[in-house]
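For this depiction, one protein chain was excluded, whereas all remaining protein chains were kept in their positions.
Up next is chain A:
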């Protein structure tokens, strides 16, 4: 195993972490807005608030970790992606900023108004959409190397079916992941109404999610045959992933073992995410950047890996404490304790 590989593996793992926790967060915001609109907020809002409150800042750090890490391990990505992504990423930052601050303003500052609930819900859909554009661009074909520097071709980007399939996948996945997790959480909280409602949402979004995911494989066949061929080399990962998906849906359908259902779902996304990543290897941006030609020097790579291991030694116990106090604490989950400052 070489250093380049360790670097990209660690980053991909954290990106996966971000995709999961952020999906729960974005979806929760959307469902919260949706039930407010349809007048059912008494069923869901409490559950969602209780889960989100202590963890929202942690979600953001996963993202920061990823983008700081990728510039650290692969400094040349700063050049290509930095130059081309100014507009889409700036839009994502602005949405993230509005979302994060207004979350704090409403939750801690008592700025209660339905307007904010709706805004919060909508940003939860726009952010994954704008961030997922980065994945599309990485497939190549949208960036050209011109005289002052690389540039993004917006017309091609926004008329490509691949772009829109990835956007739709990001939305359906967000809603599916979030609904499955919250079903489990509501069940733990012994809140039957919320569990039923969320279970319904999960089942509704399961179909569109798996359909769009399969659609992308087809799109890739046309857009980037090289990536498609490599995807087919690891076909068994995707088959396993689909099997886990079926398991999740089955458990939800049978109203059994919601915790296991969420575990299966995590496995499903893990396999698909890594299958996709392995097939993308070694490219960071087709055809300009691979993990080898953009890699940092050896001294820095080793220093970063040491820092990473030391950092994990600090983080894992603290994350465990956070989960134990809030996620797995029966009294807190069931709303018997609050203790907020």
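Criterion: a contact is a pair of C-beta atoms (placed from the backbone, for glycine too) under 8 Å apart; a residue touches a chain by one contact, two chains touch by 3 or more; residues count from 1.
The rule is simple: contacts and distances are computed from a predicted model.
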| item | value |
| --- | --- |
| Which of "Oligopeptide transport system permease protein OppC", "Lipoprotein", "Cytochrome ubiquinol oxidase subunit I" or "1,2-phenylacetyl-CoA epoxidase subunit B" matches, in UniProt, the chain that is not displayed | "Cytochrome ubiquinol oxidase subunit I" |
| Options A:93, A:204 or A:222, residue touching the unrepresented chain | A:93 |
| Residues of chain A (touch criterion as defined above) contacting the omitted chain | 53-55, 57-58, 60-61, 63-65, 67-69, 71-73, 75-76, 78-87, 89-91, 93-94, 96-98, 100-105, 108-111, 148-149, 151, 296-297, 299-300, 303-304, 307-308, 311, 314-315, 318-319, 321-322, 325-326, 332, 337-341 |
